[in-house]
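What follows is part of the complex, with its chains left where they were.
Chain lettering (A, B and C) follows the sequence in which the chains are written, and residue indices restart at 1 in each chain.
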Amino acid sequence: APTVTLAIGGAGCLCYLPTVLAKQLGMYKQAGLDVNMVNFKGGSQALTAVIGGSADVVSGYFDHTVELAAKHQKLESFVIYDRFPGLVLVVSPKETDKITSIKDLAGKHVGVSAPGSSTDFFLKYLLTRAGLKRDSAAVIGVGLGGTAIAAMEQGRIDAAVMLDPAVTILQNKYKNLRILSDTRSEKDTVATFGGNYPGGAFYARASWVNSHKKEAQMMTDAMVNTLKWIHSHTPEQIMAKMPPEMVGKNKKTYLAALTNTIPMYSKDGMMDPKGAEAVLKVFSEGDPEVAKAHVNITDTYTNEFAKKANKM
Amino acid sequence: MNRMNRALLIVLQVGVAVFLVLAWQIATTTHLVGNPQDLAFFFSTPGDVAAQIWTWFATGSIWYNLWITLEESILSFLIGAFAALVLGFWFARKPRLGAVFDPYIKGANAMPRVVLAPIFTLWFGLGIWSKVALGFTLVFFIVFFNVVQGVREADKTILSNARMLGMNERQLLRHVYLPSALSWVFSSLHTSIGFAVVGAVVGEYLGSAAGLGYLIQQAEGMFDVAGVFAGMFVLAAFVIAIDYGVTLIERRLLVWRPQLHGGS
Amino acid sequence: MGRRPPGLRRRGLKRAAAEAAQGGVPQGLPPGAPSPRAAHRAIAFEGVTIEFGGTGQALFRAVEGADLAVAEGEFVAIVGPTGCGKSTLLNAAAGLLTPAAGQVRIFGAPLAGLNRDAGYLFQLEALMPWKTALENVAIGLEIAGTPKRAARDRARDWLRRVGLAPFADRYPHMLSGGQRKRVAMAQVLIRDPRIVLMDEPFGPLDAQTRLIMGDLLLRLWQENRKAVLFVTHDLEEAISLADRVVIMSAGPAARIIGDFPIGLARPRDISEIKLMPEFQALHRDIWHLLKSEVLKAYPDLTMRETP
C-alpha cells in the first residue's frame, strides 16, 4: 500500500480529532493507505515540514494555504473536516465584570497562541469588525496550553483567544466565564464570518495533489468516512476509541470538551466557498502582504475529492 | 567511603525524596499552601503521577517511547561530545584558526535552537536524526568550551618537557593535552548528558511521532499534568543512571590523580 | 671560550673583573686561549641576552651577553647564586626561550624553535602525572617508534639503574621528591640525546644517592660522549663531574664571570676525588669567586627596592 506521511500541528487539539480518530478506526487502512502520523508543536511547524519535503500532507488549519499563497507557495486543501474554526474569545475570570464586549478590549492585553498565528488574525478581525483599530489591543503570545490558563486565571492577561479543551476547562472552573465570541457554534461562526469558516483540513503542495490523486482520494475517503462515523456515535463512544495518552487523566473534562466540539466537525468534508472567501478577507485585513498578493482563493482548495468520496 | 557511610548516604537521599514528595502531597491536597485544586492543576499530585508511571511500566507502553528518547539522547551526546572534542582540540592547538572562528562559534551558541527545529526537519527528516541534531547543538557547545579551556590549562612545564621528549603535535595531544583536559571534559559531560536529553525531548516536543517528548506534549495538550510530570520523572531517572555510568568511566580514567590528604 | 675580557659596558661584569684582579685567583683560561672550533661546538651561546616581561610590566633583564660554548663530548657545569639565570640559560639552549639579543647555535646552526637534539631535565616537576613511572620513562622511546614492549623493557632497566625498580607502577604523586627526580632523569637519558641539559638533577637526593647518580651519569657520558650542560648549586659536585665549571654573577643582568677548566684525570671516582689536593685547590679558587659574588649580591638585592 502507498505510504503517506501526515504532519499534524498539535494532535492534542480537539479540532484535529478526526485525523487521529481515522487512524484509530483504521479508516486509512481501509482506504488502502499507510499513514505515518507525525505530531508538531503547531500548525506552522507542520506546514514547514511539508514544504521542506519531509512530510506529504498537513492536517492543519486551512488559513495557512492562503497565507502561503501570498508567499508564492502553492498549497491546496482537498478535504475540510472542521466547518467552524473553534476559536473562542474568552475574558479572564478576573475581568468578567469589566469586559462585556469586544469594544472593551481596547487598550487591554489579549493573549493569542502566538503573534502572527491564526488566533492573532482572528482577534484582529474581530477588533476591526467591532470598529476598533486592528492593533488597539496589545497582543501577548501565551500558547494554547497551561501557560494560557495560568495567565487567564491570574489575570495577567485580560482576555485570550483559546481553543478546546482549554475553554471547557475554564468554563468548568468558572461558571460565569464570559465568552465574547464562540466559533465552536454555527451561530457565532455565521454571525462573524457570514458563513461556515473552514478550520482543520488536509492540504498539501498543489503539485503533490496533482501527482498523487490516488492517495489524495484515499485520504479524503478515510476522512469522510470518519466524519460520518463521528456523527453517528456518542461522545463516549468516540472517547473510547481515542488513544489513552490523548484523553489523559481527566476523562470528565475531555468528554465535556468533546461534546462541545462535535458540532464543529464537518459532515461531508466539503469546502464552503463562502468560507474560503471569508478566510481571505480575514487575512487581507490582518496581513498587508496577503492583501497585496491578490490571491486567487479558488486555487487553494478543491472539492473534487470530497465530492467523489461522498458519492460512494 | 565505607559501607556504613554508603548506607547512610542512601538513607539520606531517599529521605530528601520522601520529604519532597510529602511537601508536594501536602501542597496539592490541603489548604496549607493554597487552593489544592489549582495547585494540582499545575503540579498534579504524587499519587496521580505514580499511578501514571505505574500504568506505563505495567502495560509496557513506555518502553518504546523511552527507547526512542534514549537513543536520540545517547546519539546526540556521543556525536556532540565527540565533535566538540575533535574541534575543541583542533582549535586549541591552532590558536589562529581558533581566533578566526571564535566569534562565529560564540554567536552560534546564542542561536535559540527551538527556532532552528524546522531547518533540522528540512535537513534530517522527521525521524530521530532531527532530534539528535537539536541535542547536538546543546551538547556540542558545552563540551567544546570546556575542551578548549582544558587544553589551555595544561601544565606548562609538563608540556615543555613532552615537547623536549620529541613529541609531535599528535603525540602531544594523545599524551598531554587529552589526559590533562580529561577532568574538564568529564565536568562538561555531566552537564551535557542532561542537555542531550533536553534536546531530544524538546525536539520531540516540537515535532515527532514517538518518544517521551511526544508523550509529554500529548499530555500537555490535554492538560494532563500527571502525564507531563510522569514523563519528566522517568527521564530524570534515566539521566541519573547514565550519569552514574559516566562517573564510573571517569573514575577509571582518572585513577592517577592524588587524593586529598586526610585530616580534613 | 674563557672568561670575557674586562672593560665591557656592564657594571656587573666590571665589578666581577675588579674582584678577580684583587683576589688574584686564576680564573679559567686566559682571554686568548684557543676556543673549540665552531664545527665542534655542540652548544654555543653568542652574546645571549634574555629578558622577561612584556605586556604592561617593565622588562626584566635576567641574563646579559652570555658567551659560552660547550664542545661535543664536553661536560660543562654552571654554578651561580640562586636566581641568577641558570635555568633561563638552559631554557634558551632548549629553544624554549628566545633570546632578546644574541643567538644560540646548536652544532653550528642557529637554533630556531625547539632544540631537537637535546634532552632536558627540568628543575621543576615535569613528569606526566597520568602515567606511571614506567610509562613516563618509556614514553620517550615509544613516541620515537620503538615497539611498546621493547620500550617498556628498556624503561624497566633504566628504572633499575636509578634504583626504582619496585616503583615502576606508581604514579608520580605516590613517589617521594627524590624518586620523582630520578624517574625524570631516566626519562631524559633513555632517549640517548646528543646534548644533555640538566637543571639541578640531584637537588632533592641525599648525598650518597647523589654520588651513585653522579657516577651513573659519568659512566654513561664516558661511553658515548655527549655534550652535557649541567646546572648545580653544589660546587663539589660541579668540580667532580665536569670538564669545565662556569660561574655566573648574581642577577639581574647576570653574566658569566668565570670559566674554570677542571684538569682532573678521568675516569674519576667521584666519592674519592674530593680528597685530592688538586680538587681542593680548584674548589678553594672557585669558591672564593662565587662566595664574594653571592655576598656582594646580597646587600645589593636587599637594598634596591626595584630591579
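We take it that contacts are C-beta pairs under 8 Å (C-beta built on N, C-alpha and C of every residue); 3 or more make two chains touch, one makes a residue touch a chain.
Keep in mind the model is a prediction, meaning the values are calculated, not measured.
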item	value
Copies per chain type across the entire complex	A x1, B x2, C x2
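Rule of thumb we're sticking to: only the chains that are shown with their structure count from here on.
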item	value
Chain whose averaged C-alpha position falls nearest the assembly-wide average	B
Leader among chain pairs (count of C-beta contacts)	A-B
Most widely separated chain from subunit B, with each centre as the mean of CA atoms	C
Centroid spacing, where centroids are CA-atom means, of subunit A and subunit B in whole angstrom	36
Separation of subunit B from subunit C, taking each centre as the mean of its C-alpha atoms, in whole Å	51
Per-residue multi-chain contacts in subunit C, two or more chains	none
Multi-partner residues of subunit A (each touching 2 or more other chains)	none
In the complex, subunit A residues that touch subunit B	5, 7, 10-13, 36-41, 45-46, 48-49, 52-55, 144-146, 149-150, 153, 165-166, 169, 245-250, 253-254
Interface residues, subunit B side, partner subunit C - complex	157-158, 160-168, 171, 175-176, 179-180, 182, 254-258
Subunit B to subunit A touching residues, read off their complex	38, 41-42, 44, 48, 52, 117-118, 121-122, 125-126, 205-209, 214-215, 217-227
